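Please see the structure below; I have some questions.
Only a single protein chain was left out; the remaining protein chains are all shown in position.
Take a look at chain A:
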């Protein structure tokens, strides 16, 4: 069985509860706020967008700190693991970016039907959906790569080198958040044009991903992280 398929089997009991928790939290929080006043922002963009990137950061950390050893011990090469992890991560990232757009669409439709949209609420539009997808995708990807790289630093090297690697590993997440992070209205938090912001974010992510590959491609398989 491929590394990617095994990863999905292993993470299925984690992914499904996470999605359920976010959806339930969205319903409860949106209902609570909407019962008091019209919603002036998208609760889904706040909950889903923020929670997903931190969750992917943690998944990236766990993959290196816990799963790398498990796969190599069971006969996979480091390269096979990294390739499988990349596909797994991409599917999660793309899947959640789609979920963000769909969730916003559903939220917007429900609030509209209940006449609970405030004047500032970011009503769902096709253009807005495309922009949200285009922002969520690179941000999630950057957090995933940052998580994996931070863990790789501590897994491969001593703690103090790991700290240095952690700073470098955090760059994609910081750049993506600064340039592409969106607020509760779905808008960019700065004035950098989207193409430039996207290019800078992807470049930082690709560079650190390359470093991650270099760090893991011949890493000794230790019993524990650190």
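A few points about this structure:
Assume a residue touches a chain if its C-beta (ideal position, glycine included) is under 8 Å from a C-beta of that chain, and two chains touch if they have at least 3 such contacts; residues count from 1.
Note that in this section contacts and distances are computed from a predicted model.
For the chain of the complex excluded from view, the name given in UniProt is "ABC transporter ATP-binding protein" [choices: "Cbb3-type cytochrome oxidase maturation protein", "ABC transporter ATP-binding protein", "Alpha-ketoacid dehydrogenase subunit beta" or "Transport permease protein"].
The hidden chain makes contact, of the residues A:21, A:91, A:130 or A:221, with A:221.
By the touch definition given at the top, chain A reaches the unshown chain through residues 1, 5-6, 9-10, 66, 69-80, 217-218, 220-221, 223.
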